[in-house]
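Please read through the structure below; I'll follow up with questions.
Of the protein chains in this complex, all but one are displayed in their positions.
And now, chain A:
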Amino acid sequence: MSAQKKKAFQIEEFKHRVVVDPKYAEKTWKILEHAIHEIYNHNASGLSFEELYRNAYNMVLHKFGEKLYSGLVTTMTSHLKEISNSIEAAQGGLFLDELNRKWAEHNKALQMIRDILMYMDRTFIPNTHKTPVHELGLNLWRDVVIHFHAIQSRLQAILLENVRRERSGEVIDRGLMRSITKMLMDLGPSVYQDDFEKHFLEVSADFYRLESQEFIESCDCGEYLKKAERRLNEEIERVSHYLDTRSEVKITNVVETEMIESHMHRLVQMENSGLINMIVDEKFEDLGRMYCLFRQVSNGLVLIRDVMTSFIRDTGKQLLTDPERLKDPVDFVQHLLDLKDKYDKIITSAFRNDKTFQNALNSSFEYFINLNSRSPEFISLFVDDKLRKGLRGVTEEDVELVLDKVMMLFRYLQEKDVFEKYYKQHLAKRLLSGKSVSDDAERSLIVKLKTECGYQFTSKLEGMFTDMKTSQDTMQGFHASHGSDIGDGPMLSVQVLTTGSWPTQPITTCNLPAEILGICEKFRNYYLGTHTGRRLSWQTNMGTADLKATFGKGQKHELNVSTYQMCVLMLFNDADRLSYKEIEQVTEIPTSDLKRCLQSLACVKGKNVLRKEPMSKDIADTDTFLFNDKYTSKFFKVKIGTVAAQRESEPENQETRQRVEEDRKPQIEAAIVRIMKARRVLDHNNIVAEVTKQLQSRFLPNPVVIKKRIESLIEREFLERDKGDRKLYRYLA
């Protein structure tokens, strides 16, 4: 080569020697077509994979891919048409079988074809964006066989028929059903849904609608629920066996809607077996079932909750307005506690401790407990009874349990300050008469009240306990220093009460007998010697005395009486016979108290240490009293007329109420001032709202009362009305 030749020489492409034989494509295609036929006829064993693969490869390579593809489509379609004909020809029960078999065969053939045409699948098809072979096969199957209308409708009908048969209890071939549904799913989720699922759900809805109608006519609530549950479980099982898992949610929805939601109200209100009866009879299993089933349905639980709430409120209201019950407060409160226990049990065992139900229960209890204005008093009486005698011999944990339950009821009260008042009174009586069963129980209850309501509530109660203790110490000191002086005079035991802590009682007059007076003076001097600057006054209406009495035949008894009664009885040491007027004159005890104590001394059977003339039940001013020589009693120690806590009579109740109202006024005022000091300017509605919020842990203030208090504060120049806006209030420093 000369260096001058600067011709750019081309390197020619190495051209493969292409056999551009038009017949070549035809020939190759024929081979492949023949092969496909053989595959469909299960004769593939004679073929050579490699040869077919090579042929397909060559066709695609020589740009005959299009021909190959279209040829494939036509061949497959024609085969499938044959197949669908044969399936259609199948009779009755064999239809599904035949379909299944042909489907399996088709799948196998399809795979083989795909393997042969792998090269086309990998290169030609992505380039031309045609559907790959496998998908193509499925689509063709779907279009030609399944959607062939004769087959489609028959298929649907048979599948649904099978499901219906199984629902009525027959056994069907589940494996077959499984493969068919799987086939539908393989063909595409939309196929499955449209061809089968949609109709399945519709038919099921109809079926269950009918069935639920039947059931509800014939069974009661519990049975109906059992049946519904059974059907639900059945459906879930069916899905797991031969349906797509995504159908599970849909079919359970259908069952629930038809069987439960449409009949919800009817079920709950059913006569003799509805929700109310189940609660009353404590059918936990049924209730639990109802809860589970209704939980799946929207508003199901709301319905149960509402019915239960109204029922509880009604029962509660009934309990409260029943006059029989109200006669015995202890019994009444016990009933309340039992009611609460019952519902708690229902909620824990049947309703799985659902919080919303607990809340509903609490609100209903709160509602009806506060309907009766005497509830605080009754609860206090209940506690009193328990602490006096009910808790004797009960273990510590049980004591705690009972007290906790009482605390629960206490929480429901809106008027907690009324309870406080009564509790103070009862506690005072208990402490002074020494009747409390267990000091520990008392203290633990105080602790509970403190955690519930704060220190303020219990400060006075604790003060009472401290007083008792201090008095004990004082007595010890007194006896130690004056023990020798007393000799064989009466034994004195004094409790010194701080006026602020103990419930105030009006001071009553009473002339103590001379012997008592002497020792009382000694104590007074002793006490004032140690604590100067204090004032002592004897509370004669709260004391007790033990007297040794000798009767006619010489029988001795020890009488435990109140201080008043002691004064009266001591008079009989000097005289055998006294008239009412004389007694009153000497002792100076107030009339009503005197009458009461004389009544218990003379009129009560078995304790009539005095005889009255005339022997009437009531004490008149003209009665005379004689010492009863013939008094007998089985016991050596006789207790007469102790001051036990009782239900207050109406006028006493009114009185207490009044006092409570009086106490509330300064509290409201304090709250108002507190709020205004912080806010400076506030309008009327907001003040009322804030005051209510602050005080609601103790009691519910009446808006009218609040208004009155505001006006009184305005008068006293703590607040002033705004000049421009009548509703606005301003704080005056």
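Note that in this section a contact is a pair of C-beta atoms (placed from the backbone, for glycine too) under 8 Å apart; a residue touches a chain by one contact, two chains touch by 3 or more; residues count from 1.
Just so it is clear, contacts and distances are computed from a predicted model.
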| item | value |
| --- | --- |
| Name under which UniProt lists the unshown chain, selected from "RILP-like protein 2", "Ribosome biogenesis protein BOP1", "Proteasome subunit beta" or "Elongin-C" | "Elongin-C" |
| Given A:Y53, A:F311, A:Y367 or A:Y526, the one touching the chain that is not displayed | A:Y53 |
| Which of A:A90, A:M118 or A:L536 contacts the chain that the document leaves out | A:M118 |
| Which of A:H62, A:K81, A:K108 or A:K226 contacts the chain that the document leaves out | A:K108 |
| Chain A residues touching the omitted chain (full complex) | 39, 42, 44-51, 53-54, 108-109, 111-112, 115, 118-119 |
